[in-house]
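After the structure tokens below, expect a handful of questions from me.
Note that one protein chain is taken out, while the other chains of the complex remain in position.
So, chain A:
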Amino acid sequence: MKKAHGLMLATTLLLSSLATACSSGGETAKPDANAGGAAAGGKTKLQFWTFNELHQKYFVSMAEAWNKAHPDKAIQLEASTLPFDDMHNKLLVALQSGTGAPDISDIEISKFPNYLKGTPQLAELNTVVEPELKNIVKSRVDIYSKDGKYYGIDYHVGASVIYYNKEMLDKAGVNPDSITTWDEFYEAGKKVVAATGKPMITFEATDPFSFWPMIAQQGSDITDKDGKVTLDNEKNIAVLQYMQKLVKEKIAIVAPGGFHHAEEYYGFMNKAGAASIAMPMWYMGRFTDYMPDLKGKLVIKPMPAWTKGGNRSVGMGGTGTAVTAQSKNKELAAEFLAFAKLSKEANIQIWKQLGFDPIRTEVWTAPELKEDNKFTQYFGKDIFDVMIEIKDEIGPINVNEKMPEVNDELKKTTLFKALNDMEDPAKVLKESADQLRK
């Protein structure tokens, strides 16, 4: 009796431990009864998932505009915002299991390749994307393609720029326009540190948005076109050495909280914690929403180049919106998506509502982009002058199936070791790259 009891106890407990392990994913796989496209009052129901509330608001407003423009093809958009990881995992499980996915969904760029593995469970968007290719920054749809088929459309270019705190630079007598290379940035940094006692810039140690733009602007990357790991190439080592040098000399510090989206970080920067931050254009919204005290004190400039006349920018980050293969109204969903992401009107709205640098280049000079809104009030009216200046220098990054893994390693290990633990950059890059190549 006792023997049986003991065994029972052991097995039940162990099995339930396994169940716990599985349930972390299982819960998210609930199929949604609303998925599908039953017509409601003549309108076609379309479901939309995102991880960003602002994207949801934007899409709802575009659905209204669509219904006004196409009363014959009216839609009823059911948009929902889920936490970042939840949404991506839920969508992945839904696509994997063949049921429960929405019609349209946002997928963040570093996650996107996961959805293109095997036979992509997303609908091909070539019919709506191809006619617009000449009008948009092509790399912003290329990054969401596989074998010549487009599966996603981005919200923005994500041009990397640098935001200087003008007040602090003035104190040190530094003119931001005089900083054209990273060497000059280093010299200017010394002056700022001496004059203000505060660091010139902050670097991310647990996210890639400091390191990646700096390597990508010189044509280097973490993977090459074929998905081979290039993390430990010479350019990358030089960049990481440069970053470490700045941290060692206290010209730069690791962002409090580890990355530029930490709660601690917003508070720190809001109190003028550092004189500059290099982030893509889409970071503007974080200033307006989380760092109100810096209003009117910031200037947006192109990033310094590595050599005089070298490329200054690169398209960083992004979110591709995709139509799922499970949608019962794929064509309508794709048409609506094109309306909401590719049309001229949409691109103006993307700027007005989201503060993103739109992918349709012609709108950069449109008068609507100079109109008063919270971004122009915060940063001044000539935000897009910078964009136009660097227009031809915005390189792409390589997006392939290996990229998410390399990006993860970079975020978790490589940068932390080099910038926090101060290990030798060449060594940590080599170690990580070797590990990833296995």
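Assorted remarks:
Definition applied: a contact is a pair of C-beta atoms (placed from the backbone, for glycine too) under 8 Å apart; a residue touches a chain by one contact, two chains touch by 3 or more; residues count from 1.
We take it that contacts and distances are computed from a predicted model.
The chain absent from the displayed complex carries the UniProt protein name "Binding-protein-dependent transport systems inner membrane component", chosen from "Binding-protein-dependent transport systems inner membrane component", "Activator of (R)-2-hydroxyglutaryl-CoA dehydratase", "Putative branched-subunit amino acid permease" or "MmoB/DmpM family protein".
Touching the missing chain, out of A:W49, A:W66 or A:Y115, is residue A:Y115. Within the full complex, the residue among A:N67, A:T81 or A:Q96 touching the omitted chain is A:Q96. Within the full complex, the residue among A:G189, A:P213 or A:G258 touching the omitted chain is A:G258. Screening A:D85, A:E130 or A:E389 against the full complex identifies A:D85 as the residue touching the chain left out. Touching residues on chain A toward the chain that is not drawn are 1-3, 5-7, 9-10, 13-22, 24-26, 28, 84-85, 88-89, 92-93, 95-96, 98, 111, 114-115, 117-121, 205-206, 256-258, 264, 404-405, 411-413, 416-417, 420, 435, 438.
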